[in-house]
Structure formats: structure tokens, C-alpha cells
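Every protein chain of the complex appears in place save one, which is left out.
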Amino acid sequence: MTVSDTKFFAQGNVYLPHIAVIEKIVEETPGVRTYHFNFKDEKLRKEFTFDSGQFGQYSVLGTGEATFCISSSPTRPDHLEFAVQKVGKVTNALNRLGVGAEIGFRGPYGNSFPLDFLKGKNLVFVGGGIGLAPLRSLIWNVIDNRDKYKKIDIVYGARTPADLCFKYDLEAWDKDKTVNMVTTVDRGDDKWKGKVGVVPKILEEVAPSAGESVAIVCGPPIMIRFTFPVLEKLGFKPEQMLTTLEKRMKCGIGKCGRCNIGNLYVCRDGPVFSYAQIKDFVSSEY
Amino acid sequence: MANKKVGKKDITGLLEQWSQQFAVFAPSKENGVAEMLKWDGQDTSFLDWYRNTVVPPKASFLPPMEEMFRFQKGKEGYNIEPPPEDENKPLIFGVRPCDARAMAILDMTFKDAYEDPYYLSKRKNTVLVGMGCTNPCESCFCTSMGTSPTDPTNVDLMLIDIGDEFLIEEVTDKGKELTAKTKGLKEATKDDEAKAKQANKASYDRVTRKLDTEGIKDRLLASFDDEEFWEKTAAKCISCGICTLLCPTCYCFDINDEMVKQEGARFRSWDSCGFPLYTKMPMENPRQEKWRRVRQKVCHKYEFYPMTYDIIACTGCGRCIRLCPVNWDITQVIESVPTKTEARK
Amino acid sequence: MTQQSEWKPKLLGFLCRWCSYAGADLAGTSRKKYPANIRVIKVPCSGRVDSLFILKALRLGFDGVLVSGCHPGDCHYLTGNYRARRRIAITKKFLEYLGVEPERLQASWVSASEGGKFAEVVTEVTEGLKEVGPNQLFSERKLAKED
Partner (left out) sequence: MEQKLRQEAKALLEQNKVDWVIGFEPGSLKFTATPLITRDKNDTERLIINPFIVNNLADFLTGMKGRVGIVAKGCDSRSIVSLIQDNKVAREDVVILAVPCPGLIDLVKIERLVGKDRDELDDVTRDGDKIIVTVDGKKKEFATAQTLFDHCLACELPTPQEYDILLGETRPPAPELEVSGQNIAELKETPPAERWEFWQNEFSRCIRCYACRNVCPACFCQRCFVEETEPQWVMPVPRWQDNLTFQIIRNIHVAGRCTDCGECERVCPVNIPLRSLAREMYGIVDELFQFKSGMDKEALPLMAHYEQEEAEDLFK
């Protein structure tokens, strides 16, 4: 249960958004854009803090609100980032916005990746499509404090090479000697030279050792559902498997009742869960 | 605590007094169904026909529709305007114990982790005057859910019918304050309180519908993946919103924006887990099938809420039974949950 | 009533591109005089006009809606205006039953060559709206009793 830190409330009301300005827009894939933004209010810009894995509620005032994780790392606080796939009413409205446009933001909400639990362990990141956005915040956080962690494996995949998000990050991690970067696509094309195959299969090939390791999984539900058994086969215990889940959200603070998996609200008790917490309900509710 | 009492014929005077300080709401059948409406100043016929309202009193704390804030788009950007402080002080007369207990259950969610400003400010400003049931409905089963037709715990004042008078139990400080400022109340005598106790016993026994909720949390956990059971249970449900929107312990809401030219507002309105679009995400909908939504409705109240707050989120008010278009009966469903509580697969 | 003289009715016209839109063009090119407070939406056929468009127009504050298409039998898509006729007839009758003034929803058949008729129809509809007054249907009037 996250403690309610009220210092980021706008005018004392948890539902009121702060106004933020879009500073930069990066086209990741034809359907996905990353927005760099910062708060209009100077004081808030300096004081705002968050942890990797937390999310925010982003408003296009007049259209609605939507939930996206903060995909930049707290170790690089000059601006905040979030990635959006153009699929619905609010995401289409966001897609029509340009640099300099104003959006609403309230948060940060939800729990975060347990950095203390991860310290001194091997980390296996398993990402799918835009699911890399929440992991990216943690990966850069970990790389900026590289000495606190042991081996890092990143297995990331997307449907086609054009669907790979954050290509610039993939290259940076590939060059980084201390990181084992494995990128795959479900269906390659003539220019694609890397691995071909769905993420769970490639993960089996990479076969990271389960000893002193923690796996962090995020991607479409189908990928998560097939990744957990692979990790179990590799010897990962339920406590060693973390995931951030995505559910339809409206309030983001555990009031509107719709983002539950079993008795846990993804917004209030998550979005980061260990497989142990949710294995009773995930097969039938996610 | 020294109880007061008031004659049934003096109720009009009592409400008139209270109308000076409060916006008094009382049961009315003006629109053909029992609902809490602004008291018109003289009608107290509800003392004869009133059993319970269709729309629960939760509607005055979590209204069917509520403006969260307004915003204007000016040249130098958006300006967000929170709602004005609402100064009206409502007093709801005739709250039934099952609805009062339901609001205590709602408080748990609206206070948990983050405080909900809209709900809690209304809760603080409102005085609840409860009235014990003398004529429970056939669909009521409050006695099986940890409360009773005359349970005073969650209201400020509790009126118990003792013949041609009401015994007034002061439950909270707000209640004591109210009776202190109210003229014309007589002190309750010992035999009044004896009559009240006897009336409570009579009302208690008039609740005929019973429900055994022993071990229901574990039974539901064990049968969570039992698709066949849930499909049979959900077969006749038509996924309308009656049993959830009108349930006093349901709190789900939807948030929507509307903007016309440069001005707009964000609304909060009632929503139901029975509706197909409730959990619809652009790519998929985890609860597309009707049986999953019916399972969520049952398990939220009888399994998840107990797992989180250690209380069953149902007070046996019977609305979902008597208002359901297809007579889907929660008590029959709970009894039919498979009793085998062996470990899950 | 002074307010009446300043106020000019706002009329929304759904004109079928094959006939009525061309008719409106003709009315313009042949300098036919008709009130200018009609806003036109070009639709492929009068059959494309859904009752929801009509309701939404009234909801957003238009004082009246005119749907105009080809004469029955001339429809470029053969049966579009027949379908429109049934739908608009039902919508008109139903709105009248609910208490909406009949002048608020008008429909007409204007062919591409009837510039004059188009001008007449718009004038007639605008006069009707002037009598009926501004559209208060969906405005936030105080309800009878405050509940």
C-alpha cells in the first residue's frame, strides 16, 4: 500500500492535474511517440521526484486522461518522458499535439521497482514492444548506478524491425560491455540481421541462470503469460519474477475500482508485482 | 447515554426546526418510487409507507454525476478551476441501518492511501438521522450481514419506533450537538427503552431471508477458475447496471471530459463492472465475457473486499434482488458457490 | 421584442451533393436572394443523414435542421432518398410528440436545376424558425423542482 505523499497535489486536490509543456517529441515507430515534457510551474519542476516503475495520469484537457508509465530515469531529472502508442481517444489527441502544447499530469502513482531488493543481483530484463518503456526507466537507473548490480541481460523483442521502440537505447546498451543486449523480432525482413523469434523462445536460448537473479518482465499480456513458465523452467522462483501490469485506469489512486487483479488494484498495490502476489488470478484476469 | 424521544405527530415540527440550519432530505414518493427528496415542509406520510429508497443515500456523497473541475483554454494556456466550497449542509432523515453501514464500508476505500476530497467533504458536512426498520422487505437479509434493522452504529441519531413515539438514540457527537440544540424533545424513560429493545427484537425476527456466509471468501477463491459454475450463474444476467449502480456499497465511477469551444469540465459519474466496456483497453478486454463480469461483481464484495478490509462489502439491503429485471438473486448465488474448499489446482 | 430582431436563427443544412448542393450552387450563381444563416454540410446522399446527426445539431444549439435531397426516383444511388424519407418522417413525428416545435426539422426535395426552389425553401424554413424563436431545448434551464 503506497503511502500518500500529498506534496505533489495541485491545489490540494488529488484529482487536479498540473500543467506541463511538451518540449520534444521522438517518433519511435509509425504508431509510437515518446514525449519529453516539463512542468510549467518552476518550483514543481525542481521539487518533483519519482521512482522507476511509477506512472502518471496524463490529461489532454477536453478529451480525457490516460495512464502511462514515466519512461525516463529519476537519475536524469532534467525532463520527464512517456511513450504513447496511438490506439484510442486520448492517445489520438496526444498524437495531434506538437512541441510546446500543454498537457495535464498528475502523479507519480503506484509503487516502484524495489531497488533494494535488486541490489547485488543479476538482472534479466524481458521486454516486448512498447513494454520496454517502464523497463527503460529502470535500466538507465541501474546503468547509472552500475556498480550496485551484477550481470545485466536484456531480452527485448517486437513484431517487426519497424516496431522496435527506443532504437537509440538498444544501440547504447549493445555497445555497453557490461550489458548483454539481445534483440529479436517475431518476423524479420531482408535488412534485419539480428535474431528472429518470439521473446519467450529467445529467452530460453539466452537461458540466464536463476541463481542470485531477478527477472523483470513487461510487454503485452500474451508475452507475459508465456514468459513466466519459461522463467519457472529456468529455475526462477515466483518471488524472483517481477512484472509491471497494464490495466484500464481512470483514477490512478485505487478509488474507481476497475484496475483490479483479484483483490489487488494495479494502480494502488502495483503496477509492479512479483509473480508470487498475482499467480492466483493472473491466468484468468489478465 | 440519556436518550430522547419525540412523538410521531411532532415529526413535522422537528423537521421544520432542522430545516433552519440544514437542507433536510426525506423520503418521498412524488415520482412513483421512494427516493430522498428535499423535504417540502409538511409531508410526513412517509412514516406509514416508507420501507427503503430505490436510489441509496450514497448518491448524496457519490452523486450519479459530479463535476470535478472546470478549465478554460486562454491565450497563455489552460486555467484549472477547482469546484467552489459547497456550503450547503444536508441532513438526511430516514437513513436505514443497512445503508448507513454501507457508507462506513465506502469510507474505507475513499480514505485509503489517498483521501477523496469530493466524497469526504460531503460526508463531513452531512448529518445522518437513521430510522429503524419496522417492516423489512422480503428481499432484505441484513441480519445475516452483521447488522440489524435497528443497528445505530453508523448514523448520528437513530430513531426507534416505539408505538406512537420515536426513541432517539444519540450516537455521535454531531448527533448530541443536534439534539442539544433541538427544542421540544422529551427525555426517554426506562420503559421507553424497554419498549425500544422489544421493538428491535421484533424487527430483527421479521427479516425472513437468511444467508450463511461462513468461509465464503475461501470458497470463492477455490472456485475462481471454475468457468462452468460462473457461466451457469451468469446465464440469465443481462449486464445492465441496476444491481451495481443502486448498490449502497458499490463505489466504481467513470471519469470523462467535455469541452465546448474554449471551456470544459471533467465529470465523475457512476460506472458498473457489469458493463462490457468497464475494463476495455484499446488492444483487449480482460473481462469481455459476461461470466467474468458477474464473477467480478460477486468476488469483489464477498472475496476481495474481505481480503483487503476484512469485511464483506454487502449489507443485505436487498436492492439488487428486488430491482433486478431477471430476478438474479445474490443470496442464491452465494449459497450455490461450490463448497469444496480443497487447495487450488 | 428587441431580442427577437437581433437574433438570427442558425440553420444547419444537410444537402445531398448530387442534387440539393448543386441546387444551392445554382441559387448562388443565379444571384437568388435567400437568408444567409444556413450552414451547409455536403452529404453524399440524403440517406446518409442519421437521426443522431439531427439530434446532435439541436443539442449543440442549432435552431433548425434542413435535410434536402434529390426527388424520389432521381437518387444517384437509386434508393437513398426513399430510405431518408422513412427515417426523417419517423424522426419528425417522434420529435413532435416529445414537444419539439415541428419547424425545427424540415426536409425537402430540391433537384440540381431548382435553384429557385432552394432559395424559397431556405427562406420559408428561416421564417418558420423566426416565429418559433431560439432553440432552448437543451439549455440548462432551472428544473421545475430543485432536487
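Each chain gets a letter, A, B and C, in the order it is written, and its residues are counted from 1.
Following the convention adopted for this analysis, a contact is a pair of C-beta atoms (placed from the backbone, for glycine too) under 8 Å apart; a residue touches a chain by one contact, two chains touch by 3 or more.
The shown structure was predicted, so the numbers you read here are calculated from the model rather than taken from an experiment.
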Not-displayed chain touches, in the whole complex, chains A, B, C
Contacts from chain C to the absent chain lie at residues 51-52, 55-56, 59, 72, 79, 82-83, 85-101, 106-109, 121, 124, 137-138, 141, 143-145, 147
Against the hidden chain, chain A presents residues 88-89, 92
Even though one chain is not shown, chain B touches it at residues 31-33, 35, 51, 54-55, 64-65, 135, 137-139, 235-236, 238-242, 245-246, 254, 256, 258, 267, 269-270, 272, 275, 277, 290, 321-323, 325-329, 331-332
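What we mean here is this: only the chains that are shown with their structure count from here on.
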Of all chains shown, the one whose Cα mean is least distant from the combined Cα mean is B
Sorting chain pairs by contact number gives first A-B
Between the Cα centroids of chain B and chain C the separation in whole angstrom comes to 47
The distance between the C-alpha centres of chain A and chain B, rounded to whole Å, is 38
Residue numbers in chain A touching two or more further chains are none
Residue numbers in chain C touching two or more further chains are none
So, in the complex, the side of chain A touching chain B is made of residues 1-4, 10-17, 19, 40, 59, 61-65, 85, 87-88, 91, 102, 104, 220-221, 246-248, 250-251, 253-260, 262-263, 268, 280-281, 283-286
The residues of chain B that touch chain A in their complex are 68-69, 71, 73, 77-78, 80, 82, 109-110, 112-118, 221, 224-225, 251-259, 264, 266, 271, 273, 278-284, 286-287, 292, 296, 300, 303-305, 307-308, 344
